[in-house]
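Of the protein chains in this complex, all but one are displayed in their positions.
Letters are used for the chains, namely A, B and C, taken in the order the chains are written, and counting of residues starts over at 1 for each.
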Amino acid sequence: MATTQTPAPPRRIYMDHAATARPLPEVVAAMLPYLAEEYGSPQSFHRQGSGPAHALKRAREQVGGLIGAPASQITFTSGGIEANNLAVKGAALAYERRGKHIVTTEVEHYSVHHSVKFLEKLGFETTLVKVDGYGRVDPQAVVDALRDDTILVSVQLANQEVGTLQPVAEVARLVKAHNKQIIVHTDATYAVGQIPVDVATLGVDLLSLTAHRFYGPKGAGALYAGKGVRLTPLIHGGVQENGKRAGTENVPAIVGLGVAAERAAAEMEARVEKVRGLRDRLERGLLERIENVQVNGHPSERLPGYLDLSIEGIEGEGTLVRLDLDGIAVASGSACASMALKGSPVLHAIGVDEVLAQGSILITLGIDNTDADIDDALEEIPKVVATLRAMSPIYGKRKHYFR
Amino acid sequence: MATTQTPAPPRRIYMDHAATARPLPEVVAAMLPYLAEEYGSPQSFHRQGSGPAHALKRAREQVGGLIGAPASQITFTSGGIEANNLAVKGAALAYERRGKHIVTTEVEHYSVHHSVKFLEKLGFETTLVKVDGYGRVDPQAVVDALRDDTILVSVQLANQEVGTLQPVAEVARLVKAHNKQIIVHTDATYAVGQIPVDVATLGVDLLSLTAHRFYGPKGAGALYAGKGVRLTPLIHGGVQENGKRAGTENVPAIVGLGVAAERAAAEMEARVEKVRGLRDRLERGLLERIENVQVNGHPSERLPGYLDLSIEGIEGEGTLVRLDLDGIAVASGSACASMALKGSPVLHAIGVDEVLAQGSILITLGIDNTDADIDDALEEIPKVVATLRAMSPIYGKRKHYFR
Amino acid sequence: MQHTDYSAKVIDHFMNPRNMGELAGANAVGTVGSPACGDMMDIYLKVEGDQIVDASFKTFGCTAAIANSSMMTEMVKGMSLQDAENLKNRDIEAALDGLPPHKIHCSTLAADALHEAIKSYKERQGATQGKVAAS
Partner (left out) sequence: MQHTDYSAKVIDHFMNPRNMGELAGANAVGTVGSPACGDMMDIYLKVEGDQIVDASFKTFGCTAAIANSSMMTEMVKGMSLQDAENLKNRDIEAALDGLPPHKIHCSTLAADALHEAIKSYKERQGATQGKVAAS
């Protein structure tokens, strides 16, 4: 099959920071030596190992610094999904003698959901706590789901799709008050580097993060594990990462993660302000220019860069393609745009109408976006919506097709 | 504690290719765009995803090409240890209804051994087949270990410590003749890229490899899985890698793996010849210059770059440090040089005297070594050995201290 | 997949859809799909005697759904009813220089909408001409 030869658009505007972000130039620069002269293994006793070993140590401090944790409590992984798998499976298997019940929410990432499904095959049981129309979980509902044999609670810090922030500190406080032996995990993959995150304030035992969400490289993430928290390794077979995660360390990526963490910590306030400002302008502008559109997620308790829209009468994949041909990269929760051809379970959980869910567009801004990007988006998105609505047999026929 | 301020030696000679190898400059060059402008996620539907997606496809073909496998049968992982975990745990859990018995050898890498230990906690049983004094397994002994409920056989292609090659093709042939339903895995992490490897010739179902052993980057490896071979994922939660391995793909590292695979395939013969030539000269020269030393592993059926020596009367860690201060980086199977402070189980399995095992030095050559490196090693190693022997209270007292 | 996996023809028909909109004087309509599943097509035909003289569409759906609708309406204009009944989704797909594997169902949808329109037209013809439609 021939592929498209359409010339590249004059300017690419990236508004899909939920998928991944461009590594900072200083991140890449810091990685390069570890791809070249400092190629040694940190486990080697000789001199070739010492540069990489010190680099790991430094990165561990940098990552700890970003989330208020001692370096010794940071375990490097290949990314956020592995960190979530290690947290959920690792804690469940380490504490299974205490019980086999896990509490989590309807809106967690697949890496938590599928880990839990796997554990169910090993005899574990799960309770999925519901969320409200903003995607928020009620901390009391989490407590109500606890049982005598509950060993693990996993509640994300920010949702991957609508950006809603969960009251994790409150969840942890109540769960620990109920039974302090229960391990509390938070998937903070979407929050770390985007908003201030502090493990002490949160009061969690385990916290997952990934570098490529905050301008670090792909291939490196971390799991914070508080003092005394045991984990059965997911990847067995070596002394690396204190026995919690075997495998020759991906030194270049971990170095990149460290630098990205340090930059995020240093620039946090400015980043939040900038990204939220751009997002708010875009949100206001689009709501002014497009009618019959809804914003998904919590109005205020939401990640600064997130804008998830359900646009009546059109379908997301086509919207995404037209925008991309105009140079604007966004994502969509529509079934057609997903590799699995499945609609978004998050939009379903928060009660978005099924047809509206097919018309969802996820715009996620980052620190590399500019005012000019917002101007362009405010011009292009309404045009594309109008064009597709003109083709739509259902737009304007809400009573027929929408609940 | 103050650290050493010794000035760097004039020239560093790296002879520890068993630990890791320096990525080729063309590998690094190929990775760079994917750390910069081509930073997108291969799962993104928009244009920013298409460069990375095509890069993954290309890398899959390159890796398949190196081992004679179709691209569709290659699953990328974060490295060889993860590939081994996925192979052993993934196959065991996928086929556990057929039985719960696994056969492997005494000399496998910890990633296989510890995966099997983990499975034992889930009710699996294991038989460890013994090896001979060269570290070789007898294929008939593997067959003798099979039971009606055996579902998996895992035998490495080359040993990590003494370099001995296993008769994997013969093992696979006999096992399949016995019961073709049994899944055969080989950890080829130490062989791929060093010697010709072809999955059809081997007749295995699963084969692990890692990039950084053959001049690719850290952070990328692969598991070959033949048609129809099922695997329970180790890392759950995404559509990546056909559902076999979730997580945003580490595109830069995978691209590097692809290029390293292509180079390895193209240069295989020349590499083998060069590295073996250097090794043979070093081996002969050292045996001439040092008395009371033994070569571990098989005399001929051994990886081309491997030279594992047990040197009577001295201890390996000190030898390694002195050589390193002279600019020569090698490894040691001595307990003192290992992070775990444990002696080498491989040397134990092949019956090396315990005291001799403490004096083992592992020299592993690669394509970046030169004739001048060998000259230097032939000069320095005997000197260091003589110095340390002069300090040793046991050298020359074999009757007292050696069995 | 990325949208760059679509052929140039798919992108062309998506960006510049032919025969888009309701058709004045249409005497046959076919509707398939379900908005909740992400695609729905209305196909309008103007049939004169045995021939489709004009065709149009309105589609809610992805790039491939819209491109298949557009291509299909182009293909059937001037076609005999019988040829149109024999038009297969593979024909539309081929006319678009192929579709990514995930998107084959979109060509099926377009073919189904066409066949649906013809069937309803025939039923109505049978009814108005006082004949009972053969099952």
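Throughout what follows, a contact is a pair of C-beta atoms (placed from the backbone, for glycine too) under 8 Å apart; a residue touches a chain by one contact, two chains touch by 3 or more.
Values in this document were obtained by computation on a predicted structure and should not be read as measured data.
One chain is not depicted; across the entire complex it touches A, B. Checked against the full complex, the candidates A:Thr20, A:Ser44 or A:Thr248 give a single residue touching the omitted chain, namely A:Ser44. The residue touching the chain not shown here, chosen from B:Gly203, B:Gly258 or B:Gly318, is B:Gly318. Residues 1-6, 313-315, 317-318, 320-322, 324-325, 334-337, 339, 341, 343, 354-355, 358, 390-395, 401 of chain B touch the missing chain (whole complex, contact as defined above).
Although one chain is not shown, part of chain A still touches it, namely residues 44-47, 49-50, 53.
Criterion: only the chains that are shown with their structure count from here on.
Between chain A and chain C the centroid-to-centroid distance comes to 40 Å (mean Cα coordinates, whole Å). One simple way to say how far apart two chains are is to compare their mean CA positions; for chain A and chain B this gives 34 Å. In chain A, 317, 320-321, 324, 337, 339 are the positions where the chain touches two or more neighbouring chains simultaneously. Annotation for chain C: residues 1, 3-5 touch two or more other chains.
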